[in-house]
Structures are given as C-alpha cells and as structure tokens.
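Every protein chain except one is present and positioned as in the full complex.
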Amino acid sequence: MSFWNYMEYAAWILSVIFGLYILIDWFRIESSYSEEALTSSREGELEAMTEQHKL
Amino acid sequence: MAKYKPPHQGKLGQIIDVVVLLILIIGALRLPLWLDLAGGAKTSAAFNPAATWADLGQNTPEKIAAYNALGFDTPNNEALQNIITARYDYTINYLQLLVMIVVVVGYFFLVIRFSGEEYKEVIAEKFGDRK
Partner (left out) sequence: MAKASEAAGGKVEKISLLRVLGPAHVWALGVGIVLVGEYMGWNFAVGKGGAYAALIACWFAGLLYTCVAMIDSEVTSTVAAAGGQYTQAKHIIGPLMAFNVGLYLVFAYTMLEAANAITLGYLVSQVAALSGYTGTLDQTPFIVLTILFLAWLNYRGVLATLNFNLVITAVAFVAIIVLFLSTLTGTTQLHHAGLMAGGASLPYGAIGVVAAMHFGLWYYLGIEGTTQAAEEVRSPARALPFGTMAGIITLLIAATLTWYICTGILPWEFLGDGVNGSVAPLFDASRLSGSTFLMVLLGIGTMFSTMASANGCINDASRAWFAMGRDHYLPQWFGAVHPKYRTPFRSIIFLVPIAILFALGAPLDQVITFSILSGLLEYTFMPINVIMFRRKWPLDTIKRGYVHPFHPIPAIVLLCLCAITYFAVFLGYGTQLIAMVGFYVVVSLWFHFWRYRFVKRGDQFTMPWPRPRGY
C-alpha cells in the first residue's frame, strides 16, 4: 500500500470521528434538554433590545 | 381581526413535510441529470489523429508551448482535441425562449400575488384593522 492509500483510509477515519462527534453530542443534547427550551429562540428579540429604529 | 391560531403539527406531520421537501429538492436537482436534459449543450469535432496544431487553430508558439507544459506533447490526443474543438450551439430556439420568459415572469407574478394576499393578513393581525 502506498502513502496515498493510507491517506484515503485516514480521511475515512477522520470523517467517521467528526461525524460521530456530532451525532453523539446531538443525542446527548436531545435527551438532556426539553424541546421547549431548545426552540425558544425568537426572531427580533435581540434586535428589539439593541437597535431602536426611531428617528 | 381575530388572531389566527395555527393547528399543532405533530412529529409525524413534521417528518412527512420534510420528506416531501427532500423529494422535491432532489427531484429538481437530479431529474434533469437523470433525463440527460441538463444543459452544457456542447459538441466537439470528431477526433482526427493526423491533425496538426495548426489544423486545430493553435497556431502561435506560445499556445503550443503552453500545451506542452500542460503535458500534451502532440495534438494526437482525443481528450485534448475534445477540449479544443468543443463549441456551444447558440442557435436560439424561439419557442423555448418564449417558454422560459413565460415561466420566469409567471413564477414571479404568482409568488408576489400570493405573498401580497398573505401579507395583508399579517399586517392586519399585527397592527389591527384599519378604522
């Protein structure tokens, strides 16, 4: 096997690691927070506090 | 105006909506590819093993030197000839052009009209009905 074959495998392995990191964290978050808390962001709230569109 | 109360959408309903969208997205992007309709209407001249650089219109020393540097030592190379002789066909099919104009203009007309209807409702609910 040449260097580039190893690189192919290395790329696959790294892909799996990054993918697993995301997946594991995702399931952890889903199981430890309520749906209500996760989707509590509302558009314009920060906006309303930081910018006043008054002349 | 009475405040509009949207129905609650359950998990299953949400999943179905996502699947519908995915099918539409993948369909729109892959269908032209599957049907072999996707553009790039380009055609190359037939491969001619005996063609010289000059026959292919590559008649300055700089061009030949550049091809040599890119790894094409002779013009006797099918891939290279395909690249050099490929041309788009720009004869305009007026029927197709008309269809395109109707589709694009019609699309924007449709979207802006429906949006306008929905927008009136939004404003009425947000700011109250006009007296």
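Each chain gets a letter, A and B, in the order it is written, and its residues are counted from 1.
Here, contacts are C-beta pairs under 8 Å (C-beta built on N, C-alpha and C of every residue); 3 or more make two chains touch, one makes a residue touch a chain.
All of these numbers come straight from a predicted model, not from anything done at the bench.
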item: Absent-chain interface as seen on subunit B, which is shown; value: 3-4, 6-7, 9, 13-15, 17-18, 20-22, 24-33, 37-42, 57-63, 66-67, 69-70, 79, 82-84, 86-90, 92-93, 96-97, 99-100, 103-104, 106-108, 110-112, 114-127, 130
item: Hidden partner chain, residues of subunit A it touches; value: 2-5, 7-9, 11-12, 14-15, 18-19, 21-22, 25-26, 29, 33-55
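Methods note: only the chains that are shown with their structure count from here on.
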item: For subunit A paired with subunit B, centre-to-centre distance based on mean C-alpha positions, whole Å; value: 30
